[in-house]
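Dumping the structure here so I can ask a few things about it.
The other protein chains are all here in position, but one chain of the complex has been omitted.
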C-alpha cells in the first residue's frame, strides 16, 4: 500500500479548470493530488528573430514555482538573478513536448508562450505542467479559430505526461507524489500522444540503476495511466476535442 | 458613473480565502474585483545576519506577478535576471507596512517571509497585497501561538490599504481599477491601521499636481473605504481577531 | 533645540553652484548643510524606443552615492552588479517629479538624462537631488533655447523638495539631517511646485504611525520651507527664471 | 550507407589518452570521431555546505565548449554572464551518471569536480564526456589509492554512454555524428553500466514521436555499442580496471 | 605648439585639495587641467579572507566615472550590471602602484579602500587618480598615527604618475589631454617613486609601434614631470611629508 492509500497503478485525482485566468488566450488550473499548476498560453503575433520570414510559428515554455509552493520556502529565481538548471531543464522539456504535437507551419508567424506556474507542489510538477499546458494551448488555438485567424486546429494529437518509478523494495509505481519521488531509486517521466507514441522518455537512476525488464514494467504502467489522463483532457475540452488531428488528416 | 458602475466612494467586491496554499504557515487568496493575489507568510527560525543576537525578529516581503497576470504578457524577472524598480518599491512598501503593526521584539529571532504573488491584475495589486498579507501574517502567528512558540499575538493593530485618485475631470474616486489608474491624474496609496492612524501615504501626480484640498478629499474617501476592509479582515480571522492588540495592551 | 542648533522650522544652509561640471548641458553642485550632490542634466537627441514617433520627449533620472559619501563605506553598486531597491525608488521619484513640471510635448524627441551623484551625505539626499536637478534641467533647456533648438522654455513651474518628520518626543521638524532622520518616527518627503501644489507626498512610519493632525502640521512646515528654497533657485537661475511658465501661459 | 561510410551499428573510432593534462588528479583526452573532449577530474578535500558532517563525498560536473569547437563560433558563456539551459542539462546528466557508479560513502568528505571541455564538436559531446569522465574519475581515485587516502576503489562498476537515433527514413543508427543528429527524428542518449543496467535513458522526439518497437530497436543498438566502449575503457585503465567493483563486492 | 598652448615638456596646472570629503579617513580633490578626481581613502579594520591571520594589511582601489564626466554621457556601470575591462584594468593598476610604496606589514590587519571617482575627464584620469590617491592614503595613515593605531608612517616613498606619448608627427609630449591622447600613436603611463625608481611602465602602440630610442625620450620627459608633481604633493602634505620613508629607514 502506498503512503496515500493508492494502488501501485493508480493515478492521483486530477482536475482541470479551464479559463482560470482571464487575460491569457488559454488558461487552466490543473491539480494532480496536492500538486497545483496554473498553465497559461499566450499568443504573440510574431516569432523570435531566428525564425522570421519562414512563415511558421514557435512554441516556448517557462516554468516556475512560487517560493512557498514547497514545504520549505525557496529563494525566488528573480532574487537570485538566475534561473536554476532544474528550471531550465523542465521548461525545455515542456516546450519540446508541445511542439511535437503542433504543426507549426499552420499557425503563421506566431509564438505561443506557455507559462506553467506551480502554486503548490507535491511531486510530478513537470508532468502536470505538460498535461495542463496541452489543454491551455488547445484553448488558445480555439480562440484563434474563433477569431478566424487560423482555419484549422493545428494540434495533431493529444499529449500528456506522467511519472513512474521504482521504490527501494523494487515495486514499480505510477504517478509519484513528493515523498515517493524522494524515496524512489528510479524516476521516469513519460510524455505520450493520444495514439500511444512516445514523445519523451527520461529515466534516471540517481545513485542507482535499472534493468531492461524494469523499464518495460514502467512503460506499461505509464501507458495505462496516460490513457486515463487523455480521457480527462477530452472531457475538459468539450467540442474542441473533435478538432484535434484535423490538420494531420489533411 | 464609473466604468464598472461603481459609485465614487464604492470599493470593489473583496474576498479573502484563508489557508489557500497548504505549506505556508499563513496563506490567503485575496480578490479585489478582478485583482487576485496569493499571499503566503512563512516563518523561518532565524533572522538575517545584521539582526542576529538582538533577540528580535524581522518581517520582509517579496512581490511578483505571473507573466500573464496582465493584458499583455510580461517577461519574467527571473529571465531578465533582475528585479524591476517597481517590484522593489512595492516589496519595500509591503514589508515596511507590516512591520509597523508587529511588535518585532515579541516574536523571537524569527523572520516572517511574506510572498505576494499576483495571479491576475486589474489595478490595486500593491494595496490588495498589503490587505491580504496582513491576514496571512496573523494566521502564521496564530500557528506559532497554537504551537506555543510565542505566548501572545505580536500584532498590535489591524492594517489594510487601498488607493484613491483624481480623474482628469477632477472627480475623486476610491479603489481604482486598472483603467481608472491609467487615466487618473493623481494616484494615492494609503495604508492605515485599525485605530485610523496612517502608516504610509504615497501620493503621486504623474505629469500633474494636486492641491491641499484635493488631498483632504482623498484622505477622507480612503478612510471610509479602509474601515470597510477591516470589517472583512475581521470576519475572515474569526477568533484570532480578538487577540490583535493584546501585546500593545501590556 | 535640534542637534545642530536649528529651530524646528529652520532649513539648513543651501548653496547651488551653477555650471559646476563643464561637459553637461546643465550642471549644478547643491549643498544642503553637509549633504552635497552633483546634479547633471544631459540632452540626448532621441527618445527611448517605446516613445518614438510621438513627437514628444522624455526625462529620466539616475541617482548614486560615492562609496564614501557616508560614515561607513558602501559597496559600489557596479561591483555588486545590481542597483538596490532604495536607489531605484529614488531615481523613479526624481524622474517623476521633474516630468510633472515639464511640458514634454514642447521639447521634441529628446531625452533629458538627469544624474544626481551624492558626493557627501548627511540626510535629505533625495530631496536635495530634486531641488538641484530642477536647476540643472532649467539650465540645460536654457542651452537649447540659446541654440534655437526649442522656441520656448518648456518648464511650466518651479519645483523643489524637502523633508519633514516627527521625532519620538512628537516634535515636528523641517529638513532632517542624518541623525534626525535616523531617530524620527515618521519621515515625509514633499515635492512641491512654485504655485504651491503637491507633486509627491511620501510619508512613512517605520515601525510607527501618524495621525491626520500630525500630517497637517508636517505639510505646513514643509510648505514654508519649500517657499524659501524656491527663492534660492530663482536667485541662481537669474534671467532664466522669468521664462519658467511661459509655455503654460500659452 | 551513412554519410561517413559507417554501418548503422558501427561506432566512430574512439581514442582515450590518459594523463593528458598534468595538474588534475585524473585527466583524459577522449576523441570519438571528430569530437574531442578534455575530461579532468579534480579532488577537493571538502564537500559543499549542504553535505558537511555526513562523512560522505560528492561528485559534480561542469561542461563547456570552446567558442570555436563548432562550425560557427559561439559566444562564450562567461561573456554572456550566464550558463545556457543546454549546458546545465548536460552537466547535471554527467554528474548524476557518475554518482550512480561511485559509492560516495567510501570517499570521505571529498568533492570530485569533473570538467568536460569540448575542444572540437561533431555530435555526441555529452556521451563522449561521460565515457571520458568515467576514466578520469577512476584515474583520480587511483591517485587517492596510491597516496593511501582511501583504502578501496569506490567505483562500483564501469560506466559509459552513447547515442542512438532514428533517421527520417526510419533507419535506426548508433553513435550519431553532428549531421545525423541534426537530421534525426528521434535522438536518444543511453548511459549504461558494465553489468548492462541502465543509468539514464533520455529519448526525445523533436517535432516527432516514436513507438515502443522503435524504442526496443534503439536500446539493442545502444547495448551492443556500449559493450565495445567498455572494452576500450578497460584497455586504457590497465591494472586499475581490476579494482572496479571491489567496494561492491564487500 | 600644443592645442592648449603648452610646451611639449609642460604639465597642466595641478591642484590638490586635502580633506575634500568629510567622512573618509583621507580625502582629496585633485585637478590636472580639466581632469577632476575625488580620491578617498577609507580604513577598514580587517582584511579580505585570503589574508586573515597573517598580521599584515591590504590596499585595494576602485575607479569610476560619473556618467557625464565625459563629452558624451556614459551608461553607469551599475545599470549595465558589470564593470568594464577598462575600469578593472585601471583599478588594478592603482592598487598595485599604491602597494609598492606601503609596507603592508606595518599597518596591522587593516584594508585601505581607495576610491577614485572622476567627476570631470580630460585625459590622464588614471595617472591623476594615482597622484591624488597617494596623498589621500598618506592623510588616512596620518589619522591612524594621530589616533596611535600605528606607530610609524608605513609609506616608504612618494608615488605619482603621469603620461607621455608620441604624436603622429613624432613629437614626444608630456601629460596628454584628451584630444592629444586620442591623436597619439603611442601612449605611455609611468608610475614613479620619490627616489626615481619605476613602479609601473605601460606603453602601448594602438595600431602603431615605437622604437627603443623613442622609449628613452618618453622616459626622460616623464621623469622630469614626475619630479614636479612630487613637489606639489609635498606642499599639500605639510608636516606629514617628513614622515614618509621613516619605516624604510628603520
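Which chain is which? They are A, B, C, D and E, in the order written, and residues in each are numbered from 1.
Everything below uses one rule, namely that a contact is a pair of C-beta atoms (placed from the backbone, for glycine too) under 8 Å apart; a residue touches a chain by one contact, two chains touch by 3 or more.
Since the structure is predicted, the reported quantities are computational estimates derived from the model, not experimental observations.
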item: Omitted chain - touching chains that are shown; value: D, E
item: Sole contact to the chain not displayed, among D:77, D:181, D:227 or D:246; value: D:77
item: Missing-chain contacts mapped onto chain E; value: 82-86, 88-89, 91-92, 96, 99-100, 104, 157, 188, 193, 195-212, 215, 219
item: Sites on chain D contacted by the missing partner chain, in the whole complex; value: 21-24, 27, 34, 38, 40, 42, 44, 62, 64, 66-71, 73, 76-83, 87, 113, 115, 117, 119-120
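Operating definition for what follows: only the chains that are shown with their structure count from here on.
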item: Contacts common to chain A and chain E (chain labels); value: none
item: Path length in steps (a step moves to a chain that is touched) from chain C to chain D; value: 3
item: Chain at maximum distance from chain E, centres defined as averaged CA atoms; value: A
item: Type of chain A:chain B copy interface by residue overlap (half), same or different; value: same
item: Whole-Å gap between the CA centroids of chain D and chain E; value: 51
item: Numbers and ranges of chain D residues touching at least 2 other chains; value: 81-82
item: Topology of the chain contact graph, where touching chains are joined (line, ring, star, complete, other); value: line
item: In contact (per the touch rule at the top): chain pairs; value: A-B, A-D, B-C, C-E
